[in-house]
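A single protein chain has been omitted from the complex, and every remaining protein chain is retained in its original position.
For subunit A:
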Amino acid sequence: MTKIQLTVDGDTVSDDVEPRMLLVQYLREKLGKTGTVIGCDTSNCGACTVHLDGKSVKSCNVLAVQADGREVTTIEGLATNGELHPVQAAFHECHALQCGFCTPGMIMQSVDLLNDNPNPSEEEIRLGLEGNLCRCTGYHNIVKAVQTAAGGAS
């Protein structure tokens, strides 16, 4: 067991974890942050995407111990004071989700994409979301939502 201390969605947390424990398992099993989900075992689907020190990572590809001393933001910590993040609002407005399972990861990746490139072209959006799979929407409305959020931000 290794002791880690980190900040998750603004709260400081501290736990003893197995060295092999993945960040996503730590979030779900130890902290009850079940908004972040597991969709695959080969890091293809991106459903578990969170921000680590402000940059998107697939939390199935990060060990919990690697997050020691760092800052994690999950989908549950994205809205501030009850107000949706513009990307969350755009996903709702543009009907960019159906079953919603990929949505937390898709939103976290979209936020990161817009942080890097506030005015992306459609192609840049599609390439930027390549690591996140959605089976319901055909991505059409997800692309639209990112464009909408970008427009709202500029």
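Everything below uses one rule, namely that a residue touches a chain if its C-beta (ideal position, glycine included) is under 8 Å from a C-beta of that chain, and two chains touch if they have at least 3 such contacts; residues count from 1.
As a convention for this text, contacts and distances are computed from a predicted model.
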Name of the absent chain as recorded in UniProt (options "Acyl carrier protein", "Thiazole synthase", "Xanthine dehydrogenase family protein molybdopterin-binding subunit" or "3-isopropylmalate dehydratase large subunit"): "Xanthine dehydrogenase family protein molybdopterin-binding subunit"
Given A:G10, A:G69, A:G100 or A:P118, the one touching the chain that is not displayed: A:G100
Touching the absent chain when the full complex is considered, from A:A47, A:V62, A:L114 or A:A149: A:A47
Contacting the left-out chain in the complete assembly, out of A:L6, A:L23, A:V37 or A:L114: A:V37
Contacts of subunit A with the absent chain, listed as residue ranges: 18, 20, 25, 28, 32-42, 44-45, 47, 74-76, 78-79, 84, 88, 91-93, 95, 97-104, 107, 122, 125-127, 129-144
